[in-house]
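For this depiction, one protein chain was excluded, whereas all remaining protein chains were kept in their positions.
Then we have subunit A:
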Amino acid sequence: MTLALDRRTANLDALESEAIHIFREVAGEFDRPVILFSGGKDSTVLLHLALKAFWPAPVPFALLHVDTGHNFPEVIDFRDRVVGKHGLRLLVAHVQDWIDDGRLTERPDGTRNPLQTVPLLDTIAENKFDAVFGGGRRDEERARAKERIFSLRNAFGQWEPKRQRPELWNLYNGRHRPGEHVRVFPLSNWTELDVWNYIAREKIELPDIYYAHEREVYLRDGMWLAEGPWGGPRDGETLERRTIRYRTVGDGSCTGAVDSDARTIEDVIAEVAASRLTERGATRADDRLSEAAMEDRKREGYF
């Protein structure tokens, strides 16, 4: 037991050190970086690492959240509390604003996750952000397994797999032309279990919905979805009260909960270690669409 714990700690030290190095490289080489922050576990870990990277100085970046309007209220409350606690500056791009003025159209299925891309790219362009930190990890999905830590996006925000630069040693190349920007993924080499072990070690607070609780949910496509403004339950779908938790937190219309009794961080770590499903496979309807669902969305400018 002691041995396993030591191994875990040594591994987390190396991952933390690598992430801090990445944050500092960006601070040194870019003019206007921004951290994508949703209040989810990965972006909360990201912010924790940024706070450590520049301590005792404040984080020299703003935060950005693309709010689909379908977020869990618990998560939005948490987001605002964290921002206030650390005296950070948060920009929110409301998808609703883009729908209201006609730049975006609501999809027939009511899902707003794919609608995030345009507000994200517009906000990046408007604010001239040149580096955008995201919490993406390579273990999440196989298109992400080929993602660089510094990922160049063209003037349209697109990911071009064939134009990606070889990434050598720990020398990151952040050069980009005007209008282009770089997405930066400090958690690239972390796994879901690393993230949870780190949350436990650093005692990082998360929104409560990551832990087991009772909720009214209905079954769709094999996932437990919660009632909300995103529609549902439809005909034939019935609400029932279950003990569930969320493994990922995103747009309510396509983020499913899993049956779980894991009420503490230790329970969650045990559950994740034993799970036979990836977190996206278990809980994200949008990644199930096609064999190349994530790659297609990345090419369009999604994370």
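Methods note: contacts are C-beta pairs under 8 Å (C-beta built on N, C-alpha and C of every residue); 3 or more make two chains touch, one makes a residue touch a chain; residues count from 1.
Keep in mind that, in the parts below, contacts and distances are computed from a predicted model.
**Student:** Pick, from "Cobalt transporter", "Acetyl-CoA acetyltransferase", "sulfate adenylyltransferase" or "Branched-chain amino acid transport system substrate-binding protein", the protein name that UniProt gives for the chain of this complex that is not shown.
**Tutor:** Going by its UniProt entry, the chain not pictured is "sulfate adenylyltransferase".
**Student:** Out of A:84, A:161 or A:229, which touches the unshown chain?
**Tutor:** Reading the full complex, the residue touching the unseen chain is A:161.
**Student:** Just to verify: which one of A:85, A:177 or A:241 makes contact with the chain not shown?
**Tutor:** If we include the chain that is not displayed, A:177 is the one touching it.
**Student:** For subunit A, which residues reach the chain that was dropped from this view?
**Tutor:** Interface residues of subunit A facing the absent chain: 3-4, 6-7, 10-11, 13-18, 20-21, 24-25, 27-28, 51-58, 138-139, 141-146, 152, 161-162, 164-171, 173, 175-177, 188-189, 191, 193-194, 275-278, 281-282, 291-292, 295.
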